[in-house]
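The block that comes next holds subunit A.
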Amino acid sequence: MNRTLIILITVFCAQVSIADVMRIAVTTSFENSGLADVLLPAIKDDLDLDVQLLVVGTGQALRLGEAGDVDAILVHSKAAEEAFVAAGHGTHRREIMYNDFVVVGPKSDGAGAGAAANAADALGRIVAADRAPFVSRGDDSGTHKAELAIWTLAGIDIADLGLRYQSVGAGMGAALNTAVGLNAYVFSDRASWLNFGNKGGLVLLYQGDPALFNQYAYLPINPSKNSHIRNDLAIQLEGWLTSQKASTLIDDYQIAGEKLFTFNASSP
Partner candidate 1 sequence: MTAAFPLILSGVQVRRQGKTVLGPVDLTLSANGTTIIVGPNGSGKTTLLRVMHGIERIRVGGVVWENDDPAKHAFVFQTPIMLRRTVAENLAYPLMLLKTPKDQIDLAVDHWLGRIGLDSSRGGQATRLSGGERQKLAIARALIRKPDVLFLDEPSANLDGHATREIEALLHEVANAGTRLVMATHDMGQARRLANDVVFLLNGRVHEYGLAEPLFSTPSTLELIAFLRGDIVS
Partner candidate 2 sequence: MSIDEELWEISLRSLRVTLTALLIASIIAIPLGTYLAVQRFRCRRFVISIINALMGLPPVVVGLVVYIMLSRSGPFGVLNLLFTPTAMIIAQVIIITPVIASIAHQSMRELWAEYHDLLISLNTSKWQRILTLIHDGRRNLLTAALAGFGRAIGEVGAIMIVGGNIDHVSRVLTTAIALETGKGDFVLAMGLGFVLIGISILVNLAIHTLTRTEREGRW
């Protein structure tokens, strides 16, 4: 009786699809870049594959992968990714491309972050000047972890900063909104910043330090978790993402005349 009920409900609720469908959890910074709008149609054309994107924070993407609710994830947090694979949640990690982080702040730049020698120096100047606060995503995302790494490089303990450091626990867009509202400094990925529609009185102040490079990796989820995981499609997509076609699309992608991502996938 119970079994019949489950079968009936499954049939009732089953999503009938003609093309192949796979789900990927991606980070908000990837979505904000707008690159998906270029890649997805091409994927559909070449592979007849409908890619459903769940745009979540890095932490949630990893959780979804762990639960087996998605077929692959695309994130940018190397340490977390390696742990993910080591724990058996993902089969492997494949580097696809990188973009970079930038330091954004008030046009007046009272702290002189724009003239810093490197990223750590920029953050150091911001808190030393204590003119405008610093807004952090504080959400354990790839961007947040990268930001924390710079603080460590600068030898600064954020616990000592008091009100100079505002942790909002939110996504990139929300953090940027808050920063604009407070006329504060903020650590952002380049794509999100370029695409952000509400820049207010903030401008890009510091960029270029290699410590700010942000590597994106693609991780197929371990199919042994459950029978719904389309590992076949995940591998197919991986092949496409590391192909010449993808390489061209990614390198050619620009916002306001600026290149965003650099393709750096190598043979497996």
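Here is the rule we go by: a residue touches a chain if its C-beta (ideal position, glycine included) is under 8 Å from a C-beta of that chain, and two chains touch if they have at least 3 such contacts; residues count from 1.
Regarding selection, all candidates are chains of the complex that A comes from, given by their letters.
In this text the structure is predicted, and so the values were computed from the model without any measurement.
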Complex member in contact with subunit A (any copy), out of 1 or 2: 2
Interfacial residue positions of subunit A with respect to candidate 2 in the complex: 6, 9-10, 13-15, 23, 28, 32, 52-56, 66-69, 171-174, 176-177, 195-199, 225-226, 228-229
